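First the structure, then my questions, so here it is.
Heads up, one of the protein chains got dropped from this complex, but the rest are sitting where they should.
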Amino acid sequence: MSLAGLLIAAVLFAVGTYLVLQRMLSRVIIGLGLMSHGANLLIMLSGPGPAQPPVIGADGGGLPVADPLPQAMVLTAIVITFGITAFLLALALRSYVLTGSDAVEDDIEDRRISRAKHTAEVTPPLEVHEVAE
Amino acid sequence: MSSLRGSAILEAGVITVSGPLLVFSVYLLFAGHNQPGGGFAGGLVAGIALLLAWVAGGMETVRRVVPIRAGVLLGFGLTLAAISGFASMFAGLGFLESGYLEFSVPGVGKVKVVSALAFDMGVYLVIVGMALGLVRVLGEDETLDAEAAS
Partner (left out) sequence: MAGLLVIHIAAALAILWWRGRVGRRAFLVGSVGPLAVLVWAIFQASGISAGTPYVQRIGWVPSLDLTFDLRVDAYSLAYLLVIAGAGVAIFIYAARYFSDGSRVPTFAATMTIFAGAMVGIVVSDHLLSIFVFWELTTITSYLLIGYDDHKAQARSAALHAALITGAGGLAMLGGFVLLADAAGSYLISDIVSQPPAASTAVTVAWLLILLGAVTKSAQFPFHAWLPGAMSAPTPASAFLHSATMVKAGIFLVGRLGATATATADWWQPVILVVGFITMVIGGWRALRQTDLKLLLAFGTVSQLGFLFLLIGSGSAKLVFGGLALLVAHALFKAALFMVVGTIDHQAGTRDIRRLSGLRRSMPGTFWTAVAAAASMAAVPLTYGFVAKEAAFDGLVGKETTMIAAAAAASILTVVYSARFLIGAFGPHEPGQEPAGPEAPVARSALLWSPLVLAGAGIVLGFAPRLVLGLVDNATVAVTGVAAAGKLVLWPGLVPALGWSALSLAVGAVLVARPPRVDAAVGAVGTLADKLPTGEGTYRRALPALLTFADRSSGILQNGSLPAYIAIIVLVAVALPAAAVVGDLPPLTRPPGGIALEWMLGALIVGAAISLVFVRRRFAVVILLGGVGYGIAGLYAILGGPDLSLTQLLVETLAIALFAFVLRHLPGTFNEAVTARIPRIVVALTVGSFVFAGGLLANTFRGGRAVADSYLAQAVPEAAGSNVVNVILVDFRGFDTLGEITVLVAATLGVAGLAVPALRMLRREG
């Protein structure tokens, strides 16, 4: 791990979070992309730093051999993130076509709930005489 | 981007480039077990070739470069990958555990055929299918291609 790599990952997470906290769907997708870059980088940083590829028989010029496991994980993650990004973009497109806006507005129902005043049905005095079924 | 369209030279150039790109992608697929590359990288290179074809000539050119529907590639790739996994099981190995055959071809030398290659080909096909599907669906341009994406 290097300080430079760690700083880059931290900045990617911070900027990604800031973008995700906005209302425009396309910016949210960009924010998620930045965060996954940051996460991938963090996983790669668990290796020894500058290294030679984990290919057996290759000549690395004295560098240590990189850890292949995080690489396999990150490779999977990169491609998956691409698939998810495509899906989210299609979702944003659909949402834009349907609502005419790229922004996610507040849920009106939820707003109403938070303002609602519920009146409880409270037990009336127990003075009732009822005919049975 | 569509302003580049209609240039015959560009289209010819792109088709000239995309052929070798597709070959390169297949090379990456086969070399991947021993050198950097593999099904993911190979499939993505093929995806780039499709993108170039779209830039040059729109959906029509894409269709000429890969005359197969995306769904076929996706389904075939996924099936191939899954079958190769079960095949190892029938060979007495674990699910997806690869075995290999070694034989010599006259003039070439020793060749190893690894069962994992079939799996990687499945991965390759899925990635190409995904790239093709995305380009066809999202890249559809109403000014040039009135007809719907297949």
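Going by the order they are written in, the chains are A and B; count residues from 1 in each one.
The definition used in the following text is that a contact is a pair of C-beta atoms (placed from the backbone, for glycine too) under 8 Å apart; a residue touches a chain by one contact, two chains touch by 3 or more.
The shown structure was predicted, so the numbers you read here are calculated from the model rather than taken from an experiment.
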Displayed chains contacted by the hidden chain, counting the whole assembly: A, B
Interface residues of subunit B (partner: the chain not displayed): 1, 32-41, 44-45, 47-48, 51, 70, 74-75, 77-78, 81-82, 85, 95-98, 100, 112, 114, 116, 119-120, 122-123, 126-127, 129-131, 133-135, 137-140, 142, 148-149
Those residues of subunit A which, in the complete complex, touch the missing chain: 1-15, 17-24, 26-27, 30, 33-34, 37-38, 40-42, 44-47, 49-57, 60, 63, 65-69, 71-72, 74-76, 78-87, 89-94, 96-98, 102-104, 106-111, 113-133
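Keep in mind that, in the parts below, only the chains that are shown with their structure count from here on.
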Centre distance in Å when subunit A and subunit B are each reduced to the mean of their C-alpha atoms: 29
Subunit A partner contacts - residues on subunit B that touch it in the complex: 34-36, 40, 127, 130, 134, 137-138
Residue numbers on subunit A that touch subunit B, as the complex places them: 53, 55, 75, 79, 83, 86, 89-90
